[in-house]
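Shown here: the complex without one of its protein chains, the others still in place.
Showing subunit A:
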Amino acid sequence: MRPSPRRLLNILVPVKRAVDYSVKIRVNPQQTGIDTNVKHSMNPFDEIAVEEAVRLREKHKESIKSIRAVTIGPSKSLDTLRTALALGADSAIHVQIPDTAPSPEPLAVAKTLRSIIQKKNAEASGEGDKIDLVILGKQAIDDDLGVTGQMLAGLMGWSQATFASKLEVDEGKQEVLVTREIDGGGEEIRCKLPLVVTTDLRLNEPRYASLPNIMKAKKKPIEKLTPEDVGVDFTPQLETVKVSEPPTRVGGGKVANVDELIAKLKDAGLA
């Protein structure tokens, strides 16, 4: 059999700084949003995305030419990029928005990613330098919108594989076999590159960032861009009317015996 020709892959991993999942969310007094003066970390699904890119590199070695992390966010998002770099991304792009700006919406994020891909691919010196795989979280745990990946695939006209729990790349055939999480099991789909993949929880378990890698990360390049550079308007299209906490659960009561239980159920019209 003839060995398949060696192809190179360039991966883009969008990551988001989000309120850490262990934090108890509190609605702000104005009921316009949540108290954000709490611990943040990388959106867990994005951490899985970075991990997957790094694992692909470990498996396919030099065929994975580059892993770029990108984030759109305020100055503190730099921490999130540093984490991505410490986990194994080669370089990063920070599209910086003002610290006071509202969190960008999925369509604006997807357009930004498109703009970055188009720009990088236009600058690329050859096919082997073009971004052809985007791996991102299926949703961010702060707004839970879960549409950025799909919008990006739509805007680019690329294949998409959402809720991935397993990835197998065949760089020779320029194909990826993806197992998707669906109700009641998994679905296998074969996608042509270029491709957008969104990650599900079971795809992998992200590693700890080791000290040597954290130190190396400090020296990796981070490119800064402005909203103007990417030509995207981040003004929200959605209006938040009101944010409120779910009603607190009223505690149950104890009954002494079955008769009392039946009586109570009857009172409540349930029996």
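Criterion: a contact is a pair of C-beta atoms (placed from the backbone, for glycine too) under 8 Å apart; a residue touches a chain by one contact, two chains touch by 3 or more; residues count from 1.
Simple rule for what comes next: contacts and distances are computed from a predicted model.
Asker: Of the options "E3 ubiquitin-protein ligase RNF185", "Multifunctional methyltransferase subunit Trm112p", "FAD-binding domain-containing protein" or "Intraflagellar transport protein 25 homolog", which is the UniProt protein name for the chain that has been left out of view?
Answerer: Its UniProt record gives the name "FAD-binding domain-containing protein".
Asker: Return the single residue from A:Leu211, A:Ala256 or A:Leu270 that touches the missing chain.
Answerer: Residue touching the absent chain, from the options given: A:Leu211.
Asker: Residues on subunit A that touch the omitted chain in the whole complex?
Answerer: Within subunit A, the residues that touch the unshown chain are 20-23, 39, 41-42, 83, 86, 205, 207-212, 214-215, 218.
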